[in-house]
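Removed from the display is one protein chain of the complex; every other protein chain stays in position.
On to chain A.
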Amino acid sequence: MTRFQRQLRQTLTIARRDFIATVFTPIFLLFLFAPLIMSSFGAIGGLGAANAADGSSDKQRMVLVMPLDEARLVRAADEQLRATFPRDARPPAIVVVADPVDPRGQLQRRDFDVSAVMQGPLDRPAIFYAAGNRRDARYLAAVADVALRRHATGEARLSTPVIERVSVSTPSQGGQKTAAFFAVFGIFFLTLFLSGQVVGTMAEERNNKVIEVLAAAVPLESVFLGKLLGMFGVAVLFVAFWGTIITQVGQFLPADLASQAAQLVPAVGLGWFALLFVAYFTTAYLLLGAVFLGVGAQASTMREIQMLSLPITVVQVGMFALSSAAASRPGTWIATLAELFPLSSPFAMAGHAANRPELWPHAAALAWQLMWVSIFITVGARLFRRGVLQSASSKPAWKRLFARG
């Protein structure tokens, strides 16, 4: 058996132990269903917030203080313009007050909230609005203008459009950028959830003194890689479980939503994009995991490991921010920086796959990222050997060199 084969076998032995030790515990179920618990709380919170928001928007009105015949013109124009807004962004409903009243006083009404008040005549309307409702005031101005135009033309439509829906085969720039953002966000979200777990895995060996047994039998680099692969196996299980569920749920999406999703056509094509997404998730996990494992291995107590969670999250969010900027500005220096910097490279290259059709940069990027995984593991193992196993010399080699001189 060659040295490589032996180390591979040892690496997989450690990976297997860690995978089994993690998965076959009751805590793992809690971990597996954490997104369900989290989204349940989110849904409950969101529902409450939406109800509160709907309630307040239901109670909001715009008031017209004008004669009924003018108000009728305004209502017709409102009906025409209102249809151009998405359902959840439509302006408040209009209430007409025919009697002469103080328009400013309408903003103080207690039976409902008034966002804006318009007082005729339509060719010179006076519009008043409460703070934060400037948009509604401008809307009322536009409605008055349209109402007057329609009235001037005898309420006949000057334009009779024919609207037809056409399927577009070429990916849109916007769709690509959105796909790029989703790719970056998707990998960030998964690594945020999963790669941070690696940080405390060496603590078990240190606390139970098993590290001495492992270090005597297996090169530390294999121990580190084995632990990383073991936890990556856990992550893959997690992703596969939720990926299957989300795919099944996706079949029941409304056709409208499904057609919107179909617009997210990445530049390399869906098949390659899916493959590259998996590859970049793998390298992102291994890269961040290798760094976290190396740093976490230096910590000797759970308290120290817990203290590391903040810098870990900051690093991940930093990489996400850099890669998001890169995804929205393909071809710029910031995109190149994000694609080259090892820790952001997988995120940025996933975005690159959505924006650019060439495949060869991905082969180079994956090789580059895997090289950094091996560098991080090697450095982490050496730091562990020097610091924890006390294999360090009294002085660094360069100092000893000078001392001899």
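Everything below uses one rule, namely that a contact is a pair of C-beta atoms (placed from the backbone, for glycine too) under 8 Å apart; a residue touches a chain by one contact, two chains touch by 3 or more; residues count from 1.
Convention: contacts and distances are computed from a predicted model.
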From the options "Nucleoside ABC transporter membrane protein", "Cysteine sulfinate desulfinase cysteine desulfurase", "3-hydroxyacyl-ACP dehydratase" or "ABC-2 type transport system ATP-binding protein", the chain left out of the display has the UniProt protein name "ABC-2 type transport system ATP-binding protein"
Contact with the hidden chain, among A:Arg3, A:Arg87 or A:Arg124, goes to A:Arg3
Only one of A:Ala131, A:Ala216 or A:Leu310 touches the unshown chain, namely A:Ala216
Full-complex touch with the removed chain, picking from A:Asp102, A:Glu204, A:Glu304 or A:Glu358, is A:Glu204
Those residues of chain A that touch the unshown chain are 1, 3, 6, 9-10, 13-14, 17, 21, 25, 204-205, 208-219, 385, 389-391, 393-394
